[in-house]
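A selection of the complex's chains, in situ.
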Amino acid sequence: MLITIAQEAPPSTRAAVLAAALKRGFPAHSMANGRGGEVIGIAGTLPIEHMELDGISRVLAIHKPFMMASLEARDRSVVMVGDVAIGGGSPVLMAGPCSIESIDDQIEIARAVRAAGANILRGGAFKPRSSPYSFQGLGLEGLKALAAAREATGLPVVTEVMEPEQVELVSEYADMLQIGSRNMANFPLLKRVGKTNVPVLLKRGFAATQEEFLMSAEYIMAGGNTSVVLCERGIRAFDAAFRFTLDLNVVPSIKELSHLPIIVDPSHGCGKRSLVARMAMAGLAAGADGLMLEVHVDPDRALSDGYQTITPAELGRIHRRGMALIEALDGFDKVDDLAPGFAAMSQLSSLDDVVLELERIA
Amino acid sequence: MLITIAQEAPPSTRAAVLAAALKRGFPAHSMANGRGGEVIGIAGTLPIEHMELDGISRVLAIHKPFMMASLEARDRSVVMVGDVAIGGGSPVLMAGPCSIESIDDQIEIARAVRAAGANILRGGAFKPRSSPYSFQGLGLEGLKALAAAREATGLPVVTEVMEPEQVELVSEYADMLQIGSRNMANFPLLKRVGKTNVPVLLKRGFAATQEEFLMSAEYIMAGGNTSVVLCERGIRAFDAAFRFTLDLNVVPSIKELSHLPIIVDPSHGCGKRSLVARMAMAGLAAGADGLMLEVHVDPDRALSDGYQTITPAELGRIHRRGMALIEALDGFDKVDDLAPGFAAMSQLSSLDDVVLELERIA
């Protein structure tokens, strides 16, 4: 059940709703609804008298199973990572190496990707590797390298966390916690990051349905952490010529189902360096709120995933073209609407427009 | 074996190569190489003395199994359908209803899609339907409606041919023969259209690998018909929320492997009307040479596939945005190259540029 409380509602209304849920043992969580009010998601059904409290502006008894993540719950979310806004305006560009290799290397690549247009730095300290005998990441030393690179460049940093016990440690260093594809259905891990207040980048499992993807987001949100950014990174299909198949259908589809931002990772999604740039453009054209790219100064010598890693120069070309593409499409979003079922406020319009639109609607 | 013969080679060279192949029972086919010369593909290996004939500019003994379709065989192909060029310049826009419903309706939709920017008209006369009890298409009457719509609008027409025995009949009416997804590996049909001189639109089987796709093109080319346009139209994946999953990875990937143009069909590729426009943009951004779209004046009353069919007004929006997107990206193709392995001559540059580039190279 989704209950929306207007901005002007008396505090007693909110308290009464939460108390009624608590009394019945229903999990309940609240978040801003993006229009000044608040929405409370309750895993259960409250009796009718609670629906008639002062200031309750909407009640939805029937909704998607991913209640808090659904577009029915609130307006499009903007997730802040440091001072970078994801979702709602200019696309975000996360870039960096697959594995962090040393402090110096990480600072060098951070400077290079910043110069090429990136606004968030990535890098793996704890690496999920299919072989127990492969390099497993630098661990704590990697986290420190990431923090040093942030210090040197001002870029906020995102890095993967692989198990519940690591969450506290990684949260000390990272501005955003990444849940990898293989952990999308690692529910104890999702619950644990849901109890932090650090933004989460949730990668889609390579064989997860769209609904399972959103249910995993719901796990995080049900813990109280509503700063979730989704990431499509390729599904496993039947053609051995491709490591993975980037599934862009989910980008506009999830925009119809959820308020959460969604970005695209064409590095994993293609698994081949020469296809990355074109698929990055395709991802933005499909409506993604940004890109995540594996970048290395010398991709052929990267400690992992070199075959799908591009150079900073290629990142620069992607950034320039991506901006041109967004700008070219942006004008249209103000006069007509690309997808018939979309809300009038497109995910490609700028933050200022969103604000104006919100004022108009409110 | 691929043997390239220069423009200035004596006619005796060509004759000698073909005679040598004939003598050994090797199938051999030739086509223009896009630079004034000719390439001969031979399914077998000729002895060394034939390699040293006057005017032979290149010999490739090792190549892809899709010899004639490979990028090693020739420069990027431009396929002419009526006076519309596919692959080399401005993206083609094929549009029209899934099934032809009547002469009047087909003329009406032809006018509407032309006004919205389409330059080729589609429409099914013979329909592959999964139920024997469903509407199977108007047949000959549909072909006549298509011809009437061409007469009324000047748009060349593309329509599906389902069996070898139909090829002659459909060729009388159509400017381009479509091979549907379910027939991509219907080898007798491929052989039969390979013996015509009508351009062919070959749709990818929804579970075909990239290599199988190109081998099917090779079947057509081995028959002597080199006017083949590929079409990605969605693969079958695991999420029941989507009828099909548009696989855009193959667009830049096939550009690395083959000289044939490739377009994208987001109507079948998404299977849902509201996703079509975004995925059309994604297809163009991925580097496709055009789009095929199902369009109907009143999609909800279409005789088939209405759930994935858009209106002419939506087609117009797609056209305007698509042109803006192409223009935005086009400038970059002249100064830098998006995909590192690509030929300098991008598939997004204009026809004029291609000519200039060819002159420069020649």
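The letters A and B name the chains in turn, as written, and every chain counts its residues from 1.
Just so we're on the same page, a residue touches a chain if its C-beta (ideal position, glycine included) is under 8 Å from a C-beta of that chain, and two chains touch if they have at least 3 such contacts.
From a predicted model like this one, the values you see are computed outputs, not experimental measurements.
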{"item": "Homomeric assembly size (copies in this file), of which only 2 appear in place", "value": "4"}
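Basically, only the chains that are shown with their structure count from here on.
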{"item": "Subunit A and subunit B, separation of their C-alpha mean positions in angstrom", "value": "37"}
{"item": "Subunit B partner contacts - residues on subunit A that touch it in the complex", "value": "207, 209-211, 235, 237-242, 245-249, 251-253, 256, 269-270, 272-279, 281-287, 310, 314, 317-318, 320-321, 324-325, 327-329, 331-332, 336-342"}
